[in-house]
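This is the structure I want to talk about, given as C-alpha cells.
A protein chain is absent from this complex, but the other protein chains hold their places.
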Amino acid sequence: MNLHAVLSLLVFSPLVGIIVLAILPKSQEIAIKAVGFLATLPPLALSLAVYAHYLAGKSLSDFSVSVPWIQFRGLQPDEPAYAVNYELAISGFQLLLVVLTSVVSTLAALGACRFIKKEWKGYFMLFLLLVTGMLGLFTAENMVLFFIFFEVTLIPTFFLIGKWGYFEKEKAAFSFLIYNGFGSAVLLIVIMILLAKTGTTNIVMLKEIIADPSVGLSADFKLGLFIALLIAFGVKLPIFPLHSWMLRVHVQAPPSVVMIHSGILLKIGAYGLIRFGMGIFPDQFKQLAVLLAILGVINLLYGAFLAFIQTDFKMVLAYSSISHMGIVLMGLAAMNEAGIQGAIFQVVSHGLISALLFFLVGVLYERTETSLIGNLGGLAKGMPLTAGFLLAAAMASLGLPGMSGFVSEFMAFLGLFKVEPWIAAVGSIGIIMTAVYLLRAVLGMTFGKAFRDFDGVLDLRGLELVPVLVLMLLIVLIGVYPSVLSSPLQATLETIMLGLGG
Amino acid sequence: MTFSGEFFAFMALALVAIIGGVLLLNLNKVVHMVVALIFTFVSIAGIYILLSAEFVAAVQVLIYSGAITIIMLFGIMLTKPYDDSEAKTGKWRKILVFLGVVGFAFAVYLGIYHFDIQQVPTTLHEDNVLQIGKALYTKYIIPFEFVSVLLLAALIGAIILAKREDKEADKQ
Amino acid sequence: MSSVPASAFLALALILFCIGLYGALTKRNTVIVLISIELMLNAVNINLVTFSKYGLSPSIDGQIFALFAMAVAAAEAAVGLAILMALYRNKKTVHIDEMNEMKH
Partner (left out) sequence: MVNLTKLYAVGGQITRIVHEWCLTPIDTHLKRGFDKMENAWLIPLFPLLSFLLLLLIGKRLKEASAYVGILMTLASLVFSILVLLERFSEPTYLYRFDWLTIGEMHLTAGFEVNQLNALMLFIVSLVSFLVHTYSKGYMHGDERFHVFYAYLGLFTFAMLGLVISPNILQTYIFWELVGLGSFLLIGFYYYKEEAKAAAKKAFIMTRIGDVGLLIGMILLFWQTNSFEYSEIFKAVEAGAISNTMITLTAILIFIGAIGKSGQFPLHTWLPDAMEGPTPVSALIHAATMVAAGVYLVAALFPLFLASKTALMTVAVIGGFTAIFAASIGLVQTDIKRVLAYSTVSQLGYMMLALGSAGYVAGVFHLMTHAFFKALLFLAAGSVIHAVHTQNIEEMGGLWKKLKFTAPLFLIGTLAISGVPGLSGFFSKDEILVAAWEGGHPVLFLLALIAAFMTAFYMFRLFFMVFTGENRGKQTHVHESPSTMTLPMLLLGILAVVAGYVNTPWFGSFLGDWLTDGNPVLGHGHIEGPAWIMAAATIVSLAGILLAYLIYGKRSIAPDWLSGKGDMLHTVLYNKYYIDEFYQMTVVAFVTGFSYLLRFIDVFIVEGIIKGVTGIIQGLGKLGSKMQTGQVQTYGAVAFVGLAVLVVIYALTGGYLR
C-alpha cells in the first residue's frame, strides 16, 4: 500500500459521502442519515490506522506527500520561482488533532441523526464538506493549502448555523462569517506577504527562511506579521475582545454543529498559533509572551466571571469555552515544554469535553425545550443518566483529576508558574471560578426542586449513549493515562523548543 | 520634414474629422449633430486611403456614412418628440469627465509621443482588395463566418426588439 | 515612404476617441451616445489600420480587424437602436438620465 496516498484519502474520503448523498432523493431520511454517518467512518478508520502506524514505532513522515501544484515565475528573470505545492504531512501534534477531528465528527454525525429535524440531505452534505475541510487543514503542510481548507470549513459552517440553528440563527451565522472572514482575510494577507517575500509557503521551509538572518526581513516586519497572525487566529480561538461571535454561535447553532464547532473549529486558532505563530515566528512569540500570558489570564477570568451570571446553560458553556481557551494561551505563553504540552492537551481535552457537554445540552433541549437554568432543576430524578453525565462532564471541564481537563490545566499552570508566577497566581483564581460557575449551572439544572414536572421526559437511550460513552471514556483515558497524548507530542515539542531556543 | 501632398491631405482630412467631432459635441440639434458626424466619417475614409487601405475606406463610406448614419437619423425621427434641453445636474460630471478625458489623452499621448518604430516598405496598396479577400477567405474564414452569424443574430434581435408587441398593437 | 508619421495618425485617433468618449459619457440623448460610441470605434479602427501599415511587421491583418470591427459596430448600432426603440415605446423618452431601471 502506498502510504503517501493515505493522507489524501483520509482528507477527501468524506467527499464520497457527498457524492452518494447527492444522488439520494431528499425523502430517504434513513438512507441519508446512514450515509452521512457512514461517510465519517473512513476518515476515522484511516486516522486510527495512522495512529496505529505510529504506535508500531514507524515514522509519521512516511505519510508526507508533496506534488507540484501551482508554479509561476516572477517578473524579473532573476527572481526565484514561486511554488505552491500540494503538500500534506502529519506530525504527532497533527495526528492528535486529526484523530480528535475524526472521532468528534463521527459522534457529531451520530448526534445530527437525532438533533437535525429537517433537510438531512443538505445538512449532511455540508457537514461532510466541513469534515473534509477540518481534516485538510490539520494535515496541510503549506499555508496556501491550509488557507484553502480553512475557507472550506468556513462556508459549510455558515450554512449549517444559518439554516439549522435556533431562533436567531441568521444573526449568529452572519457574525460567524464576518468575524471569521475578517480573520481569514488577515491570514490571507500574511500568507501572501510571506509568499511574495520568500517564494514559498511550505511551513518547514518558511521556518528556516524566517530564522535565517541573511534573508533580511526586519524584526519589526516579522513582529507585524506575527501580530497579524495573532489577530487572525485570535478571532478563531477566540481571544478577548474578539469573542462575541462565538457566544452567538454556541447558543444558536444546532447541537451537533456546536459539537464540531466548539470541539474542533475553535481549536484551529490554537493550532494556528502553535504551528504558525510559534513555529514560524518563535522570536516574536517570545517577545510577546508576557502579553499573551496576560491575555490568557484575562480570557480565563473574563470567561469564568461572565459564565457565573449567565442564565442560559449554553451561554455558560460558551463563556466557559472562552475561559478554557485562556488556559491554552497561558500554556503557550509559558514557552516551556510543560506549558506548551499543557496547551495542546487542553486543545484536545476541551475538544472532547465541550463536544460531550454540547451533546448533552442538545439532548436536554430536545426533551425539555429549554436550556435556561432557571427553567430546569431536579433533572436527576427524571433523567438520572443525563444528569449524571452532565455532572461528570462538568467535573471534567472544571479540571477534576482523573479526567483530561486536569492534566491539561495542571501542565499549563505548571509551565506558566515557572516563568510568570504572578500572572499564573492571578490566573489560578480561574480554577476556583470554573468550579463555581459550572457547579452553579449544573447543580441548578440537575439538583434541587424541579421547576416543572419532568416526569414524562425520556432519559438518554439507545444510540444516544454511544457518543456520550465514547467521549467520556476518552476523557477518562487521557486523564488516567496521559501518555496516550504526550508520547506522540514529544517530537513536536522538541521541534518547537528548538525553535524557541531552549 | 517635407510638406508633401500627402501631408496636406492628411492635415485637411484630420481637421475636417476633428471639426466634425467637435460639432457633434457642441451643436444643439440632434439631427445637426449626426450630420456633423458624417463629415468625420467621410474624412476617416480619406485617412484610410492615406494608410493604403482602399477597401476599408470604401466600406467605411458605405457602412458609417451610409448605413449607420441613416439608421441613426431614423432613430431620431422615430423617437420624436423630444426636448433637447440639457440636464441641469450634469455640470460637475461634465467637468470631471472632461478632466478625466484630458488626463487620459495626456497619458496616451505620452505613449504616442514615444512611439518610434522604423517604417518598413509595404505592399498593402497593391491589389488591396485581393489581399483582403485572400486573407478573409483563408486565414480568417472562421471569424468571418462568425461575423455572419453575429450579423444574422443582430438582425433578428433588432427586429424582435423593435417590433411592436401584439397587445400594444391591438390597443392602438 | 510616407511623409506623415505614424504618430500623427495615432494622435488623430486619440483625439477622435476622446471626443467620442466625452460625448458618450455626457450627452443626454441616447442616439447621440450611440453615435459617440461609433466614433470611438472608428478611432480604434484608425489605429488598427495605422498599425497595419506602420507596425513592427506590417500586414493586411490590421485592415481585416478593422473590417470585423465595422461589422460588429454595425450590428451593435442596429441592436442598440432597436433597444432604444423598445425603451422609447415604454417610457416615452430618449433621455439617458431617465432610464434608471437598474436602480433597485
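A, B and C label the chains in the order they appear, each numbered from 1.
Here is the rule we use: contacts are C-beta pairs under 8 Å (C-beta built on N, C-alpha and C of every residue); 3 or more make two chains touch, one makes a residue touch a chain.
All figures in this text were calculated on a predicted structure; none of them were measured in a lab.
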| item | value |
| --- | --- |
| Neighbouring displayed chains - absent chain, whole complex | A, B, C |
| Of A:A81, A:I189, A:I309 or A:L463, the residue in touch with the unshown chain | A:I309 |
| Residue among A:T40, A:T200, A:S320 or A:T446 touching the omitted chain | A:T446 |
| Absent chain, residues of chain C that touch it | 21, 24-26, 33, 96-97, 99-104 |
| Touching residues (missing chain, whole complex) on chain A | 55, 57, 240-241, 243-244, 302, 305-306, 308-309, 336-338, 341, 378, 380-381, 395, 400-402, 406-407, 410-411, 413-414, 417-418, 421, 424-425, 428-429, 431-433, 435-436, 439-440, 443, 446-449, 481-483, 486-487, 490, 493-494, 497 |
| Sites on chain B contacted by the missing partner chain, in the whole complex | 93, 96-97, 99-101, 103-104, 106-108, 110-111 |
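Throughout what follows, only the chains that are shown with their structure count from here on.
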| item | value |
| --- | --- |
| Topology of the chain contact graph, where touching chains are joined (line, ring, star, complete, other) | other |
| Where chain B and chain C are represented by their mean Cα positions, the distance between them in whole Å | 5 |
| Length of the line joining the C-alpha centres of chain A and chain C, rounded to whole Å | 59 |
| Averaged-CA centre spacing for the pair chain B and chain A, given as whole angstrom | 64 |
| Residue list for chain A, restricted to those that touch at least two other chains | none |
| Chain C residues touching chain B - in the complex, by the definition given at the top | 1-4, 6-12, 14-16, 18-23, 25-29, 31-32, 34-36, 38-39, 42, 45-46, 49-50, 52-58, 60-61, 63-64, 66-68, 70-79, 81-86, 88-89, 93-95, 97 |
| Interface residues, chain B side, partner chain C - complex | 1-4, 6-7, 10, 14, 17-18, 21-22, 24-25, 30, 33-34, 37, 40-41, 44, 47-48, 50-53, 55-56, 59-60, 63-64, 67-68, 71-72, 74-76, 78-79, 82, 84, 86-87, 90, 93-94, 97-98, 101-102, 104-105, 108-109, 112-113, 115, 117, 119-122, 124, 128, 131-132, 135-136, 140, 143, 147, 150-151, 153-155, 157-162, 164, 168 |
